[in-house]
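Yeah, one chain of the complex is gone here, protein chain that is, but the others are all in their spots.
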Amino acid sequence: MVNVGIVGGSGYTGGELIRILSNHPKVEITTITSRKYEGQSVEKVHPHIRDSDLIFENKNAEDFEEDIIFTATPHGASMKIIPDIIEKTDAKIIDLSGDYRFEDYEVYEKWYNLKHTKHIDSVYGLPELHRKEIAKERLIANPGCFTTGAILSGYPLSKKQYADRMIFDSKTGVSGAGIKPSEATHYPNIADNVNPYKVTTHRHTPEIQQELQRYSDVKISFTPILVPVLRGILTTNHTILKEEDFDFETKEQREDTSKKIEELYRNIYKDEPFVKILSEGEIPRLSSVRGSNYIHIGCFEVDQTGQLVVISAIDNLVKGASGQAIENMNIMCGFDEKTGLDFFGLHP
Amino acid sequence: MVNVGIVGGSGYTGGELIRILSNHPKVEITTITSRKYEGQSVEKVHPHIRDSDLIFENKNAEDFEEDIIFTATPHGASMKIIPDIIEKTDAKIIDLSGDYRFEDYEVYEKWYNLKHTKHIDSVYGLPELHRKEIAKERLIANPGCFTTGAILSGYPLSKKQYADRMIFDSKTGVSGAGIKPSEATHYPNIADNVNPYKVTTHRHTPEIQQELQRYSDVKISFTPILVPVLRGILTTNHTILKEEDFDFETKEQREDTSKKIEELYRNIYKDEPFVKILSEGEIPRLSSVRGSNYIHIGCFEVDQTGQLVVISAIDNLVKGASGQAIENMNIMCGFDEKTGLDFFGLHP
Amino acid sequence: MVNVGIVGGSGYTGGELIRILSNHPKVEITTITSRKYEGQSVEKVHPHIRDSDLIFENKNAEDFEEDIIFTATPHGASMKIIPDIIEKTDAKIIDLSGDYRFEDYEVYEKWYNLKHTKHIDSVYGLPELHRKEIAKERLIANPGCFTTGAILSGYPLSKKQYADRMIFDSKTGVSGAGIKPSEATHYPNIADNVNPYKVTTHRHTPEIQQELQRYSDVKISFTPILVPVLRGILTTNHTILKEEDFDFETKEQREDTSKKIEELYRNIYKDEPFVKILSEGEIPRLSSVRGSNYIHIGCFEVDQTGQLVVISAIDNLVKGASGQAIENMNIMCGFDEKTGLDFFGLHP
Partner (left out) sequence: MVNVGIVGGSGYTGGELIRILSNHPKVEITTITSRKYEGQSVEKVHPHIRDSDLIFENKNAEDFEEDIIFTATPHGASMKIIPDIIEKTDAKIIDLSGDYRFEDYEVYEKWYNLKHTKHIDSVYGLPELHRKEIAKERLIANPGCFTTGAILSGYPLSKKQYADRMIFDSKTGVSGAGIKPSEATHYPNIADNVNPYKVTTHRHTPEIQQELQRYSDVKISFTPILVPVLRGILTTNHTILKEEDFDFETKEQREDTSKKIEELYRNIYKDEPFVKILSEGEIPRLSSVRGSNYIHIGCFEVDQTGQLVVISAIDNLVKGASGQAIENMNIMCGFDEKTGLDFFGLHP
């Protein structure tokens, strides 16, 4: 058994780590920390977790004896604790914050408006793009929730240099805003409303750029939108195709283009355990992936202007956070990647 | 008092016509028809309308004695009844279907897959663009719900020839699907989901094209998305600006561009009774216009790729249907345009 | 024109007072106060109210020159400001807090855990029970949102001494919790959940008791339940009938009992402008009264145990708060009671 610690386990991603790891046959959670809830049982904060013996602790980095540590801490906080854990323990670390996601630290400092304190080698923890490096690295920067849905919906097109521009219009459930109440999460402000926010300035933008612009100079725009949904991100990727590569004047040409692109996605993702390419005419839906680590990708429709729409659906707390973190752990530990994650979504 | 008839009054737009006209000081509803509910009182179908004397009738065109007739009938049905009303009565008509919205009937026949039976002069009933013609015409084709929010969010940019391309990602409440239950409106399929549909092939696309391409050759893409909301359409207009007209490399340039565009909107809409341009930093929200005839437009943010985002919010059943129909009636009758429509939205 | 002031106008009830009074033909809002938002325009807080000239002020009691003052202040705050207004101005006051609702101040002090500072004559502002006194009194204590729906659903039975016991299981929308975010109103805690709270200890219990036990010694139990709804309170009144008055063994007896009770309600409320008794088989629904001042009452089914169910629906912010306050104002000013309130609910 691999021993696992969770640092900052009182938020929603902490709750999901516990929920999923409770059924993981090869690991045991031996430590969970929360300064705020020190001494309290986990079920006080996570009312669905019952009969667990876990008690929130307040613990120093040097006292961790775990093999794997998940840091479910906010950005800024992660980079204060991770260097210590790296130095004083042998643990491998999967960080759920934004602190180690950027290859260029100046990008981080500009978008997060924080000085980066300590540079450590890390890998961007999106298995579909970086599986091999994840297996070898000690610190994994788990991707942002929006970025997972966006990058995987655009990666094949960027890799093939088919896209001139991608506009991501991403609809997110409210659990993405975290467990702490705010005006933005006040029920009467969310219900029966659709709330775009940080329309061109969200911090996940440079993450999407970093990963998709590895392969081509595609222009990236990103708009996040809060919708009255608990979990899930549905990303509408509006891609402007390069005119030289595709035809889209007649209905037949558009259907051919659609098929060609669907085929490309099927090929690129054919061995991926958690990526499902839907059949023609089927639109990804949040309920199909609710609570699960799957990403569904589909649509691939093209219109007469050469605009292609690709749609992806994930659970923001699972493939968009804790599930993907566990997937990374499986890779780092040499487990089958689906271990503990092999369950379907909760539809309806 | 002007006498008003409603043909096909058992749907949501019929209910809204009654709700709003009940407080209109210059008109009286004297006839309401529904073949399905003939002989039944209005409150059986519209449970919020109480103590009205209205009974659903089944009536022939020649028997209408009203001054104004709203046809809240489905497309295909309107063009069967309207020519008769035109011929056999003196009534002015406001049609809520798509049958008379297209100047080029071939466009209608292609997108609606129906033979158009009878060509009659009509005006596209968007007061902000066609007020003068509306005042003079006998048949008004009331715009589609999506198109109102889309066109008004893009009109100033098209008029000024500033836009290369507009991608409308429009989130609609479920009342837009009508009063009749279907798989698409089954609660477990909508709640906690976000459902794109007819992603590049929705019939409102050619309507948006017709109105916005009057002024420039802007490329138009449109994707409708069903969200778990009762009423309202929030349109995210992703516009690709023409590079020669604007700068957007530095933060200052982007802010200047935003201001210039906001100013343009304020100018063009400055005398419009139902268009509100929000201040910088304020995002339109559905609850602010819920139940009202207002459209709120705002955001105007530009990113480094030259993508501008304009956001609009309307109530799909009011400014997107029945309220706008009454606004058209006010114009046709020479009433003040706000008569009976001068009330705010229901927030929260 | 009657001049109106609103004290503490930055909450939801303040917003509703403005929304409704904006269309009231006989009054004008001349002052609105908020310490927190002093100097800001009303639309910053109430985004649906546009182009109003109202600016939040911070004002002393002696400076009010209005004829009518609504105090939309929290309990405890009202009793600090109202005695001053009474003393230093000629204004009539309608208080939306709980401070002056109780004839027995000890009941208030016990349930609100506050010392009552100043006893002033007041009337419980439920027009259906106290219309005549309201017309003559200077200070009106506007009822609580839950109590309006509960009392009116039980009043005829208590008056006739037909009930041994009433259990109110009342489902409320989240706007009842106010504009301020809290854990209880955090979207992920409300959506897809049903949250009973203060199950036997809610402060509206003694209010319901005070009004219903005027007429009989009916036992009163009350359980409030937060449901994922924006507005509205649906009250299920489970009444245990006195066995000597009714028969309910056979189906025919139960149907007779139902009819007899429905008739009783129709009689007692026959002249009430805002009470609608629904027909047999029709269940009150929140959407029918959404945004309006109506209360719908219906059901009247009896089962074999002698349990009668009466159901009522109101909008908690209108008939449950601001609408009823304006109804009280109309009575105090000698206006027709429906003035400014004569509009239907927003269904769907």
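Each chain gets a letter, A, B and C, in the order it is written, and its residues are counted from 1.
As a convention for this text, contacts are C-beta pairs under 8 Å (C-beta built on N, C-alpha and C of every residue); 3 or more make two chains touch, one makes a residue touch a chain.
Please read these numbers as outputs of a predicted model, since none were measured by experiment.
Asker: Considering the complete complex, which visible chains touch the unshown chain?
Answerer: Contacts of the unshown chain, counting the full complex: A, B, C.
Asker: Out of A:His186, A:Arg231 or A:Lys319, point to the residue that touches the absent chain in the complete complex.
Answerer: A:Arg231
Asker: Pick out which of C:His46, C:Arg203 or C:Arg290 touches the chain that's been left out of the picture.
Answerer: Of the listed residues, the one touching the omitted chain is C:Arg290.
Asker: Among C:Asn3, C:Gln253, C:Gln307 or C:Thr339, single out the residue that touches the unshown chain.
Answerer: Candidates C:Asn3, C:Gln253, C:Gln307 or C:Thr339; residue touching the omitted chain: C:Gln307.
Asker: Of the residues B:Leu230, B:Val302 or B:Met329, which one touches the chain left out of the display?
Answerer: Answer from the full complex: B:Leu230 touches the omitted chain.
Asker: Spell out, residue by residue, where the missing chain touches subunit A.
Answerer: 12, 15, 19, 22-23, 46-51, 175, 191-192, 230-231, 276, 282, 285, 287-292, 294, 342-348
Asker: Just the residue numbers, please: which parts of subunit B touch the chain that's not shown?
Answerer: Looking at subunit B, the ones touching the missing chain are residues 12, 174-175, 179-183, 185-188, 190-192, 228, 230.
Asker: What subunit C residues would touch the chain not displayed?
Answerer: On the subunit C side, contact with the omitted chain comes from 165, 167, 169, 171, 173, 188-189, 192-197, 199-201, 219-221, 223, 225, 227-232, 234, 236, 238, 240, 283, 285-287, 290, 299, 301-303, 305, 307, 309, 311, 348.
The rule we apply is simple: only the chains that are shown with their structure count from here on.
Asker: Check the residue numbers that subunit A and subunit C use where they touch, and answer same if over half are used by both copies, otherwise different.
Answerer: Same residues, largely: of all residue numbers at this interface, over half are found in both copies.
Asker: Once you find the CA centre of subunit A and the CA centre of subunit B, what distance in Å lies between them?
Answerer: 38
Asker: Please work out the Cα centroid separation of subunit A and subunit C, and write it as a whole number of Å.
Answerer: 46
Asker: Please output the residue numbers of subunit B that touch at least 2 other chains, ranges allowed.
Answerer: 192, 230-231, 285, 287, 290, 348
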